[in-house]
Structure formats: structure tokens, C-alpha cells
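First the structure, then my questions, so here it is.
Now for chain A:
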Amino acid sequence: MEITLTHYLVLSSILFAIGLIGVMRRKNLLMLFFATEILLNATNVAFAAISHYIGDLSGQMFAFFIIAVAASEVAIGLGLLIVWYKRTGKIDLDQMNSMRG
Partner candidate 1 sequence: MELYLYIALFAPLVGSLYASLFSRSPKSQHVGIVASGLLFTSFVSSAILLSYVMGGHTVHTEMMTWIAAGDLYIPFGFVVDQVSVVMMMVVTIVSTVVHVYSIGYMDHDKGFNRFFAWLSAFVFSMMVLVMSDNFAGLFIGWEGVGLCSWGLIGFWYHKESATWAANEAFIMNRIADLGMLIGIFLIYWNTGSLQYDVVFAEVGNLQIVVVTWIGIFLFIGAMGKSAQFPLHTWLADAMEGPTPVSALIHAATMVTAGVYLVVRANPIYDLIPNVGIFIASLGAFVALFAASMALVNRDMKRIIAYSTLSQLGYMFVAAGLGAYWVALFHLMAHAFFKALLFLGAGNVMHAMHDELDPFKMGGLRKVMKGTFIMMTLASVALAGIYPFAGFFSKDLILEVGFVEHHYVIYTVLLVTAGLTAFYSFRLVALIFHGEERYKLFGIHPHEAYKFMLVAMSPLLVLAMIAGAFKMTYFQLVMNLLPATQYHIHSQTTFWIMTIGTQLFVIAAILFAYKKYANSGVSVPDGTSKMENSFVYKLLWNQYYIPKIYDEVFSKPYAELSRIAWKQIDLKIVDATVDAIANGIYKTGENTRHIQNGNLSSMLRWMVVGLVVLMTLAVAFSVGYNVVGA
Partner candidate 2 sequence: MIDHILTLLIFFPALAAMLGFVVANNSMRAYGIAVAFIEFALSLWLWYAYDPMVSGMQFMESAPLIAAFGINYLLGVDGISLFIIILSTFFTLIGIASLTETRRIKNLIITLLFLEMTMVGVFAALDAIVFYVFWELSLVPMLYIIGAWGGPLRIYASVKFFLYTFTGSLIMLVGMLFMAYFYYQATGQWSFSILEWYRLILPENFQLWLFAAFFFGFAIKVPMFPFHTWLPYAHGQAPTIGSVILAAILLKMGTYAFVRFSLPLFPDASVFFMFPIAIIAIIMIIYTAMVAYAQEDIKQVVAYSSVSHMGVIILGTFALNVEGVSGSVFLMLAHGVVSGALFLLVGVIYDRRHTKLMSEFGGLASVMPRYATIFGIMMMASVGLPLTINFVGEFLSLLGFYKQSHMLTLTAGVAIIVGAIYMLAAYKKMFFGTVTNDANRHLKDVNRTELIGLIPLVIVAIWLGVYPKPVLEPINNSVESVIQLMHDKAQSAEAKARIPDLSGKNGITTMQEAH
């Protein structure tokens, strides 16, 4: 069976969906960050594939940028997470509701 663009896009969509579900379900901050990474990387797959199939480089460029941004996001995110952990000793989302209404 030949692998077509559709397959990639379906894969990407499935990954994205997994990411979304992760975002919704995870209560652990670290796991939440993983989920957002999955989201972004799902897109990367699609970008790379589309770029390949239509012979245009900008998709790949986009993917590279997303990787870069994702990396810096992780840096910031982990930084916040560490500070939060140091202050509260927890990384559970449900603990994080001092502001509401």
C-alpha cells in the first residue's frame, strides 16, 4: 500500500486528537506539557508531509519554527513548573484554584 498524503494527515489528526484529550484529561502539569507537545508535533508531521507532496518548502520552514518555538515553550514551561513545585510541593492542576469567579 502506498503511503499517501491522506495517511499523514490522518496520523496528524489522530495525534492532535490524542493531544487534545491529553490536555483535557491530564491533571499532572508535566503530563499536560507533554500533551501540548504532542499537539504541536502532530502539526509538524502534517506540515512536513504537505510540504513534501506539494513541493513547497514553506511548510517545512513552518515545521522548523514550530520545533523551535516548542523548545522554548518547554524551557519556559518547565521553569514555571519548577518554581511552582518549589512553592507548593505539588504539580497537580486541581490544587491550582486560588482565583475563581
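Regarding selection, all candidates are chains of the complex that A comes from, given by their letters.
The working rule: contacts are C-beta pairs under 8 Å (C-beta built on N, C-alpha and C of every residue); 3 or more make two chains touch, one makes a residue touch a chain; residues count from 1.
Every value quoted in this text rests on a predicted model; they were computed, and no experiment measured them.
Looking at 1 or 2, the chain of this complex that touches chain A is the one numbered 1. Contact residues on chain A toward candidate 1 in their complex (touch as defined above): 20, 23-24, 26-27, 93-94, 96-101.
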